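The chains shown are only part of the set, and none of them has been moved.
We just call them A and B in the order they show up, numbering each chain from 1.
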Amino acid sequence: MRNILRKIKPLNYLLLAFPAAALGSLLHASPIFNFVVACLGLIPLAGLIGESTEELAFYTGPKIGGLLNATLGNAAELIITIVAIKAGLLDLVKASITGSIIGNLLLVLGFSVLLGGLKHGTQRFSRVHAATNATMLVLAVIALTVPSLFNHTLTGAQLPTRTTEAISLGVAGVMIVLYVLGLLFSLRAARPAPSALVVDLPAEQPQWSMRTALIVLAVTTAAVVWLSEVLVSAVDAVMAASGLSEFFLGIILIPIIGNVAEHLVAVQMAMKNKVELSLEIALGSSLQIALFVAPVLVFISLAFGNYLNLMFNQFELVALVAAVIVAALVSSDGETNWLEGAELIAVYIILGVAFFFLP
Amino acid sequence: MRNILRKIKPLNYLLLAFPAAALGSLLHASPIFNFVVACLGLIPLAGLIGESTEELAFYTGPKIGGLLNATLGNAAELIITIVAIKAGLLDLVKASITGSIIGNLLLVLGFSVLLGGLKHGTQRFSRVHAATNATMLVLAVIALTVPSLFNHTLTGAQLPTRTTEAISLGVAGVMIVLYVLGLLFSLRAARPAPSALVVDLPAEQPQWSMRTALIVLAVTTAAVVWLSEVLVSAVDAVMAASGLSEFFLGIILIPIIGNVAEHLVAVQMAMKNKVELSLEIALGSSLQIALFVAPVLVFISLAFGNYLNLMFNQFELVALVAAVIVAALVSSDGETNWLEGAELIAVYIILGVAFFFLP
């Protein structure tokens, strides 16, 4: 993701949304205005957090750098969801976990494969490597969906709250252990890394000093925290005004905001005929959210007293399972073409259509 | 499918069912008699439509010919289902969409692999090519099942009718776009075609003049329309007399009638050790029904005022998912043996047993 803002200059202009949000907040502008500028402002900031993390990684060496990437790679999403948990918007948080995963697997991967395939025809890559990542992803999603499938019993009843809490905490614990094991495995393995948890983008020279990187990281993080609060506090008013559900905002809008930067980098890689890197970004980001962000949020939510469980609703389950099956199939045969990209995007649109019409 | 009637002579005798149906219809024979002769008469006519389409393709050139095959390849099934929609038998139509897909994937492919394997031992084919088709098939079935999975909420409730209509139309639109993209992809690709949408049977000389082909196409189409109406108008009486459900007729009987010709060609190919062609026929026909016939029926139904949605019942969903998983697995490892054929047929029988006993 490095150099993203320098390469994709237009994103920089979105930073202007930040003073607009500050102004809007001071002048008590309409919540719709605040929501829109907060969304726009978060897009480049999410990219900047990623960039400063990668700059830092140059100075910390590959091991700690890998760890930094692995934990801060989805920092913007982590911050937005923590703020939303604090505000009690638990359905929004769970929907945005699902939305991030399906967005990465269907939209990020879909546009990469589509545009890469249109430019380069059939693109080939190591089947074994991609199959390993697909296996991990399927495992992660099984871990994420099993508790929910248990919860919705087929007779329509639901498990008691205490049971779902206990199961969620237990599962979250197992997932974090698995995530740490996956990191160990990646960091120990000889290059090329056989796990997408540590994405291995082409090495370049650092562009910032360590000091600059640390300052950018601190400032952007603070800005993301503040914009997240603006965004979250406007959610109720936006739902009332637009008729969109908390679920739709969570599963479609929030994840798109958090992933625009990853999106652009993945597509760029595919258009440079490095579709394997696009796959790593899309699968790696999904893995991080499933195995790290989601369970961490379960534990963090305990601190706020707004208990977040891992019981997804059936629409989220269907979307997760569909996205993982499709992404695993596309990535496991060792080659992609533009039609597969169109198919991935088609599945996303079908899910989006259905989500839009849900009451 | 070309030359099918000349190669499989016995099917020609079934054309005698046509005058029998005419006589039965004139003399107001019992509905059971009319149903049976309509079924028998449709078998060779479905084959003849396919044959005249392929003859026409010789004169139109490969591109328009591919398009003709892609749209008229399941013409008989399309006509039967349109007549049934007009008569308001929407459950029969949805069941026959499911039944055609599982019939192609389990029965057509199963007998091809079983008999081909018994004659030739393990049969090998290009893994990559088959995997591409399997991926498309899985995508098509996901597109087909997602709306239904959304509809049956886990609490037993159903979405409002307006929501299911809107979702069905949206999904049908996406599927037709995907189908057109798939055709473009197939027609542009260098041979061998990497998509099963345009099945590439061995080239032969045309047997009919263009004029003959057009006349046969027109006459058989008219005959299929008329026999379909005989069949559909007898359905109620047959259900009452036999105790079979509309669902069982739709999912088992109708698809077998429409697919006998494809069945025989696919098995012949496997016995000539060209199991890859059997795979293309079975997967290609399933893809056509999922991505073209089903969404087209959704739009056509609007004209009749009998609105057809894409919400399948759970038995259809289980059958579709089971069939696709099994077919994808069998076709994706690049080789088949008679045991895999037996396994495909076993899954069909298990589904059939369950369907038979459903109340």
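Heads up, the rule we're going with is that contacts are C-beta pairs under 8 Å (C-beta built on N, C-alpha and C of every residue); 3 or more make two chains touch, one makes a residue touch a chain.
Everything numeric in this text was worked out from a predicted model, so none of it was measured.
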item	value
Given 2 visible subunits, total identical subunits the whole complex contains	3
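Rule of thumb we're sticking to: only the chains that are shown with their structure count from here on.
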item	value
Between subunit B and subunit A, distance of the C-alpha-averaged centres to the nearest whole Å	40
Touching residues (chain side subunit A, partner subunit B) in the complex	152, 154, 156, 314-315, 318, 322, 325-326, 329-330, 333-335, 337-340, 342-343, 346-347, 349-351, 353-354, 357-359
Contacting residues of subunit B [partner subunit A, same complex]	128, 131-132, 134-136, 138-139, 142-143, 146-147, 149-150, 153-156, 159-160, 163, 166-167, 170-171, 174-175, 177-178, 181-182, 185, 194-195, 328, 332
